[in-house]
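All protein chains but one are shown in place.
Should a chain be cited, it is by its letter among A, B and C, assigned in written order, with residues numbered from 1 in that chain.
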Amino acid sequence: MKIGIIGAGRIGKVHAKNIAMFVREMEIKTIADPFANEETEAFAKQYGIAHVTKDAEDILNDKEIEAVLICSSTDTHSKYIIESARAGKHIFCEKPIDYDLGNVRQAIKSADDAGVKLMIGFVRRFDHNHRAVYDMVQAGKVGTPHIIKISSRDPEPPPISYVKVSGGIFYDMMIHDFDMARFLAGREAVEVYTQGSVLVDPKIGEAGDVDTAIVTVRFASGALAVIDNSRKAVYGYDQRVEVFGSEGCSINANDLSHTAALMNGEGTVHDHCYKVMWDRYTGAFVSEMKAFADAIINDKDMPVNGLDGLYPVLMAAAATKSLKEGRPVKISEIE
Amino acid sequence: MKIGIIGAGRIGKVHAKNIAMFVREMEIKTIADPFANEETEAFAKQYGIAHVTKDAEDILNDKEIEAVLICSSTDTHSKYIIESARAGKHIFCEKPIDYDLGNVRQAIKSADDAGVKLMIGFVRRFDHNHRAVYDMVQAGKVGTPHIIKISSRDPEPPPISYVKVSGGIFYDMMIHDFDMARFLAGREAVEVYTQGSVLVDPKIGEAGDVDTAIVTVRFASGALAVIDNSRKAVYGYDQRVEVFGSEGCSINANDLSHTAALMNGEGTVHDHCYKVMWDRYTGAFVSEMKAFADAIINDKDMPVNGLDGLYPVLMAAAATKSLKEGRPVKISEIE
Amino acid sequence: MKIGIIGAGRIGKVHAKNIAMFVREMEIKTIADPFANEETEAFAKQYGIAHVTKDAEDILNDKEIEAVLICSSTDTHSKYIIESARAGKHIFCEKPIDYDLGNVRQAIKSADDAGVKLMIGFVRRFDHNHRAVYDMVQAGKVGTPHIIKISSRDPEPPPISYVKVSGGIFYDMMIHDFDMARFLAGREAVEVYTQGSVLVDPKIGEAGDVDTAIVTVRFASGALAVIDNSRKAVYGYDQRVEVFGSEGCSINANDLSHTAALMNGEGTVHDHCYKVMWDRYTGAFVSEMKAFADAIINDKDMPVNGLDGLYPVLMAAAATKSLKEGRPVKISEIE
Partner (left out) sequence: MKIGIIGAGRIGKVHAKNIAMFVREMEIKTIADPFANEETEAFAKQYGIAHVTKDAEDILNDKEIEAVLICSSTDTHSKYIIESARAGKHIFCEKPIDYDLGNVRQAIKSADDAGVKLMIGFVRRFDHNHRAVYDMVQAGKVGTPHIIKISSRDPEPPPISYVKVSGGIFYDMMIHDFDMARFLAGREAVEVYTQGSVLVDPKIGEAGDVDTAIVTVRFASGALAVIDNSRKAVYGYDQRVEVFGSEGCSINANDLSHTAALMNGEGTVHDHCYKVMWDRYTGAFVSEMKAFADAIINDKDMPVNGLDGLYPVLMAAAATKSLKEGRPVKISEIE
């Protein structure tokens, strides 16, 4: 199966490398980026990609290409989904689809109308530790979920320039956790409540965002979830989930790069957590691309579909509104 | 120093035993209980308590007795605090002081007016694991606290008859966690928001309470806390705290009775958690009594004073109101 | 039941305190020590011991005393066992019974002849972590034991003066591990092989001993054990055991005083291990005395009997011989 990649930035290259190395069912024919240059050519050559172009149309118009990876900037996602769908190509799109709910819905509809498959890049669903908790929940080992807890903390805040355009912590960071909460709960949220503070960097507050937030989520079943985010954990990437239910509790520990510890006069020291997102989620990115190929080739449902792209955006909108208005906000209030 | 104990129920006996065995600075002269019987006499004899009486007045009127432990039912706490204070005796009173804020305040004032020391029984402050986190926070090892997380889950719900009179989950169970949140944060809460559900037993709902609750707490500094409670964890007592701050994160693990594990075809199995509260907090009850004796004998401030008895009740009231009204409630709204 | 304690040194006082505080079935009538002084009198008063004497005969001749704790220096153990047996008293004796195998056997025989119970102070059998592994093995959870591993490391070497008279590392330190190996294996050793080095302090070598040793033990069943000892672990007391068998592996972790950890730029740090033996084995000493009282009062077999006192001494003798002769030594070669 031949594919094209729209966007040759960091995430586009990660997917390209992983496909070249691990996903032999897919062959990357073309990579498109308006800023493609010699370095892009060298990259393409190294990973066996036949064509580099500045024009995404070269992918959309290529009859041989069956599937497209949309790795361009967020504001172009819905446009490329619609165009790829019209061109009859299966689609993988990075999250979020769009900040505008109308655009999100239109993009999903276009894929449905065209009968092409659409997958959204919530990569953490493919992480070995989070997946292990999910598998236990699915196997019924915790019984009915009652309480879901998600901690998600980054080593460093993004640049202030990014904070200003990202849509805020709920759209660019906690959106992963909104997806994770739904994924683990196996159902949809009905209400969220946000508490947020500026504790890491006052510049984040000046940019209109918070850097520390706790969101409580209520599901229709009465199950509750709580997510905490911080833009800065000095010890590195901190990613933990817990599902407590009627029959038990499934909980994972943060990921370390090895199991070795040092016992000395200071106590017992385990090594640093991951400091770099790409190192932390190396395996998850590979599994994600394999799942995408598998769904197309074996005609399965996409493991993260268009609605999975929509709901976290609804939750992010509700969480943002809750923070502003200082009250719980129902998902049904959004739009 | 001679002391008297008012109330010879379960908690009264636990304190009596611990004092007899571990706190040689105090001698229990009299234990009073309106239902004192032969079994009480036998208990007293076994632990070297000279007198058993049905009348608490025998303690209050005894000039030789310097300090009183109030271990009677909650509705009598404020009354006995006031009477003990008037009699010039130092006071240890089990939590909560009272459900009525007026009574709480009057009781605290009476001790202040009489110049006697008043300690409230928030025993978890003396637990080795929680104390170790507190000590790290106090030593500045996490920097400024940003996020505090407390999980507190009981092995079994109390009898429905108790649920009906206890004041509800926020007064009888989460009150410990409200105290712990303040203790770890080192400051007062300004606002709380409650999400609660009936997921464990519908009878709890019929009694007007919830059995699963998540409360978000906001402190004046902008620090946030989140507490989750469940009335039923099938795996036993689950008590964990975490303080995340600008310089690190202090976190404890649930307490197990030993470090042994079994590796077999099922995986690696660590033994059961504690199933009984008294086993889980054995050491904490001893440390609590030692701290009480130490504060009196060495004329130190009580480690848990009257205001420490008041604030968690305010938080419980606000959490209850938040649940009923479906909105965040400021502590300043209470009374 | 009234008892007497011969020897008011450190271990005598630990047992006295524990009995006074926790073992209400026994009453210490008399404590005897040739060096008894005002401090001994004060100690006795504090813990409710009626008599202090310089002469152990006052205990042996006291008809009211049913049991004796022998906590005097090792060279007097066998003498006092024999005299106590003749006086018809049940006996608890600290380990080791004696360095001389003839004396050990005579002491055991005297108790047998007199029909009194004899218990030897291998306190680690009563430790919660080691006991948990033992219980798993006894419950058949590891199947047939194949490999037993014991790590036992002290925070600091003893004074050189003690090394010179203690009989060496195999008699004063590894003897606990010889007992533990037999206890966990549930059978007797047939052969040992020793490798030893002087790596901690050359003065220990000058005193004729080693400070680092690994002993391999072969049991009749073909099961193998390996014990490693070091006189100095900079991180504190390190005590771990592991039993690997046909159906699984039971393993314990070293004991820490609490479960709290700090995550910071250095990694994740768990607190120091215990640095003091008495802190590490607090609970074990209490359980040991309770077991002694229980065996007498309820006429049960002693949990650590005279032969349990003999076999580790045989193993220590064989290990010492193996080190000297540079070859494996059969237990049957000893004496």
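What we mean here is this: a residue touches a chain if its C-beta (ideal position, glycine included) is under 8 Å from a C-beta of that chain, and two chains touch if they have at least 3 such contacts.
Everything numeric here is computed off the predicted structure, so don't read it as measured data.
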Would you mind spotting which of C:2, C:203 or C:218 touches the chain that isn't drawn?
C:218
So which of B:10, B:24, B:272 or B:324 would be touching the chain we can't see?
B:272
In the full complex, which of C:43, C:80, C:99 or C:244 touches the chain missing from this view?
C:244
Using the touch definition from the top, which of C:149, C:176, C:280 or C:321 touches the missing chain?
C:149
Mind pulling the chain A residues that touch the left-out chain?
21-22, 24, 46, 128-129, 131-133, 136, 141-142, 247-255, 257-265, 271
For review purposes, identify every residue of chain C that touches the missing chain, sorted by number.
144, 146-147, 149, 151, 153, 193, 195, 197-200, 212-214, 216, 218, 222-224, 226, 228, 230, 232-235, 238, 244, 246-249, 326-328
Hidden partner interface residues of chain B, rising order
233-235, 238, 256, 263-273
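Keep in mind that, in the parts below, only the chains that are shown with their structure count from here on.
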Among all chains, whose Cα centre is located farthest from the one for chain C?
A
Whole-Å gap between the CA centroids of chain A and chain C
58
Between chain C and chain B, distance of the C-alpha-averaged centres to the nearest whole Å
40
Averaged-CA centre spacing for the pair chain B and chain A, given as whole angstrom:
42
Give me the residue numbers in chain C that touch at least two other chains, ranges are fine.
263-265, 271
